[in-house]
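Removed: one protein chain of the complex. Kept in place: all other protein chains.
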Amino acid sequence: MSRFLVIGIVVAACLVLLVPLAGSQYLTTHVTRILVYAIFAVSLDLLVGFCGLVSLGHAAFFGIAAYATALLADKVGVTNVLISLPFSILCATGTALVIGLLTLRTAGIYFIMATLALAEMLYFLVHDNDFFGGSDGILVLSRFYLGSTSIDVSDPVIRYCVVVTVTVAVLVGLAFLVRSPFGRTLQGIKSNERRMRALGYNIARYKLACFVIGGALAGLAGHLYLLLTSLADPSILDWIHSAQVLMMVILGGLGTLVGPMVGAFVFVELIDQMSVLTEHWKLAVGIVVVVATLFGRGGIAGVAGRTRAWGVGAKRPIT
Amino acid sequence: MTKETMISRRAFNKAALALSAGSVTAATPLRFSLGAEALKIGLILPYSGVYANFGEGITAGLEFALKKRGGQIAGRPVQIVKGDDQLDPKVGSEVAQKIVTRDNVDLVIGTVGSNVLPVLQKIATDNNKLLIVPTAAGNATTREHCHPLVFRVSHSNWQMTAPAGPWLLKRGPKRVMTMGMNYATGKEEVNAFAEEFKRGGGTIVDQKWPGLKELDYQAYFADVLAQKPDAMFVFFAGSNAVEFVKQYAQAGLKSRVPLYGSAYLIDSTLLPAQGPAADGVITSGHYAPTLGNPANKKFVAEYKAATGRDADMNAMHGHDSLEVVALGLEKTKGDLSDKAALSKAVQSVRFESPRGPFRFSRARNPIQNIYAIEAKDGKLNVIETIQRDVEDPTEACKA
Amino acid sequence: MSLLETQSLTMYFGLLAAVNDVSLRIERDEIHAIIGPNGAGKTTFLNLLSGELHPTTGSLYFQGHDVTRWSPDRRARAGIGRSFQHSSVFEDLSVHENLRLAAQTQFPGSFGFFQSADRYDDVHERVAEIQSALSLTASENTRAGELSHGEQRQLEIGMLMAISPTLMLLDEPTSGMSRNETLDLINILRQLAAKHTVVLVEHDMDVVFELANRITVLVNGSVIASGAPDEIRADKAVRTAYLGH
Partner (left out) sequence: MENVGSERVDLLSARSHAISYRAVAVMEISTFLIQVLNGIQFGMLLFLIASGLTLTFGVMGIINLAHGAFFMIGAYLVFQFTRHWGWPLPLAFSSAVAAVVVIGSVVERSVLAPLVGRDHLDQVLVTYGLILIFDELAVVFWGKDVQPAAIPSLLRGSLQFGDIFVYPVYRLALTVAGLLCALGLYLLVAKTRLGMIVRAGSYDRGMVSALGINVDPVFALVFGLGAALAALAGILAAPILSVSPGMGDKIIIIAFVVVVIGGIGSIKGAFVGALLVGLLDSFGKVLFPSVSSLLIYALMAFILVWRPSGLFGKAT
């Protein structure tokens, strides 16, 4: 890892830690939201960037976990994060396992469409069913706590601290994961599937493992999202939501860990600023997406990597 | 939460906020003695997405009303901070968070989608802001979720269609089939009608719930012909309403099974696209631009003169939202710091709205007339008043 | 028992029989070359052996097991390794990483989720051995995609060495190589042949006759001759049908 990157991460970490001290509740929740999307984006990057699995149904796992958390709070009254967090991740993981088993039989566009189809089924299941709150979703009115009721996770600052901790844990975990033999194997699959098979790798099993881990992490993000907004509604299961996260990953840079986080930040801010500037912000966002994809190979991380003057070494082929 | 405990907690919350966040703005005294301090109104509406024209119409109506008041409310100049919720709760919660906590507006007006309203309401009330709801009509807002600082200017879903039940029975039809878009508003409006229709002795022969993403309703029409109901009562809105009304007429059903529905089926923004297919369709609602009362005639004429646009339900909602704020704040002399007094002042607002006499129920939903509106040659004509002073049931509201 | 045996192996693409009724035995420790004119079905035959293709009819036995329906990775785990005609290395990854990915399959204990891949010493040693055997040590951090063609072919062989298969299937290993590179590779292959059974598809007759101890000639998907190099050299049918003189 280059010195520049280390310095960058340290500076970013300091900034992140300073956020609550700035005293603006908005800033705190805003950064919380970006971090939640950063986890979500990085979980999708594990599929797309490290394993070559382009999914348009990734929001399903995010949504399932958010709904699981909301239902647990609304129907059972459990608002202890120590219970609802594992529960919701378990739900997302189980869903990812089933969807993965079904969709990984297909490849290429068929895989993209199969993931989209299954996610749309979940969308309609939730949307058309009163148990899930129908089109308006489930709004959790009670507050969430961590372990003991004295740690109020619905408080913006405490929630922020929790989300920062989780984000760091996810990043560190993934940094180890992608350097492990397992992570290297995924990169090999993405690079040359046929060759991996000839070396004796059981590709299907690795892809499924990758898909399920990605699903579990998306579930983690979904759980945190619910802590943030208290609302689980069908729009979080929509394929458009998946497409947006995919854009974050692409904007930031495929196959990197920091890229998708930067992408999440840029994407959220882009829409935010554009929608303030002009009513026709979709036009601007559309143009940015088209241009960035056509010309900005490797996303922001890639462009930064190519700009050697910045000191980001482009020598290392991977990571 | 009762008003008393809420008020006593207000000061505490404010202090806690100032302490925990060290926020400068939150700690600024909200005393009104500064006189010229601008009144900041957060306006959160869908300006993009399928209901964007709702957002536009409400904004136009609101700005018209503000202009008529010389840009001032209770002697304070008004600053409007707009936010586009895109009819998406994910976006809505972000925008609401920004406008309520960063821009620190004095009160919030919003929104249209009943899917976005819950997050908006949560953020507004968590931060002790007055919330005026210009359109979103979910029953729960002024029932289970009712709150002393949340006032709705439009109507509840129940209010829109329930009176049409007994009214339709009196007109003749005894066996009615219903159809409604499969989402909360569609279900609430259609079920309110169906319930009252059955209570009066009518029969609901079948209920259809087409999905939001469906384009083509033709497949349902064969069933309508087979079951031969006396009438059809429906809820559709936006482009789906255009599709439904056109397809219903094209299928030759309009002359066989008369079509009734909620006023969203044929509002004046949709009517040009529906064309002759809408002729003779009768809807129940709280407003039509052709209402003959003096307040409406004045509103329609002045609105047209000022904006060049034809008045519609959305413009009226925008107009009335601002009127409610203005009349309420005049009673408190522009002071929003005492939430109990503020709530009480707004609650007691009464005026002649373009839709007819306007006052709030105990649950802070309007008590208003519901009319039968017929589409004819590109116009919406009020053919009779279905029921005067309709009030949404308030039992579920404990606050 | 032969190491590998095919029974009436036949592969149709549409109406065309790319491989037609081929019954062949590959004995342990031999270097068995498959030759034939372009379009004779050599690569298709190799793909049938490695499992990339499944035959229309016929069957395939490896070490006595019927492997006809086995997937390529299962065959690889059972000991059938292959190289590809067009270099098929991991272009985005470094040389070292290419070899490491191959080598780690041989150490079941090396599959962790969290410990860095570089911490597994036995894998590391294996990679180092191969790198020095193939003189790739100097370029171990180079992206495989940036290597010269000859080096990529070597890396391809190196990955095969790393998984140490019982049976090696080599698809035109010298294609596109210079004379010197070819000579180097012949030396390497000879060393490999000492430890492995090799099926070699090759069009360079010098290489074939230099290395092979059995040769099978395919024409239009069918075997027209099979035997020791001298027999093949002398075979009239082969000379007319293939060697052209």
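Should a chain be cited, it is by its letter among A, B and C, assigned in written order, with residues numbered from 1 in that chain.
Going forward, a residue touches a chain if its C-beta (ideal position, glycine included) is under 8 Å from a C-beta of that chain, and two chains touch if they have at least 3 such contacts.
Since we're looking at a predicted model, the values are computed, not measured.
Trainee: Sort by label and list the shown chains the missing chain touches.
Mentor: A, B
Trainee: Among B:V205, B:A306, B:A340 or B:A399, which residue is in contact with the omitted chain in the full complex?
Mentor: The one listed residue touching the chain not shown is B:V205.
Trainee: Quick one: say which of B:R143, B:H286, B:K339 or B:R355 touches the chain that got left out.
Mentor: Touching the chain that is not displayed is residue B:R143.
Trainee: By the contact criterion defined above, which parts of chain A meet the unshown chain? Give residue numbers in ascending order.
Mentor: 48, 54, 56, 102-103, 105-110, 112-114, 116-118, 120-121, 124-125, 127-128, 130, 239, 243, 246-247, 250, 254, 280, 282-283, 285-290, 293-294
Trainee: Need a quick check: the contact residues on chain B for the chain that isn't drawn.
Mentor: 48, 50, 52-53, 56, 140, 143-144, 182, 187, 191, 194-195, 204-211, 213-216, 218-223, 225-226, 238-240, 242-243, 246-247, 250-253, 256, 269-270, 272-275, 393, 395-396
One rule holds in what follows: only the chains that are shown with their structure count from here on.
Trainee: Hopping along touching chains only, can you work out the least number of steps from chain B to chain C?
Mentor: The least step count works out to 2.
Trainee: Using C-alpha centres only, name the chain that sits farthest from chain C.
Mentor: B
Trainee: Could you grab the centroid distance between chain B and chain C? Build each centroid from C-alpha atoms only and quote it in angstrom.
Mentor: Centre separation, chain B to chain C: 73 Å.
Trainee: Between chain A and chain B, what distance separates the C-alpha centroids? Give it in angstrom.
Mentor: 36
Trainee: Which residues of chain A touch chain C once you look at their complex with the stated criterion?
Mentor: That would be residues 173, 176-177, 179-185, 187-188, 191-192, 194-203, 315, 317-318 of chain A.
Trainee: Looking at the complex, which residues from chain C come into contact with chain A?
Mentor: 50, 52, 71-74, 76-77, 81-82, 84, 88-94, 97, 100-102, 104-105, 110-118, 120, 141, 143, 159, 163
Trainee: Using the touch rule from the top, collect the residues of chain B that touch chain A in their complex.
Mentor: 17, 20-24, 47-48, 84, 86, 88-90, 93-94, 97-98, 101-102, 114-115, 118-119, 122, 138, 182-185, 187, 209, 211-212
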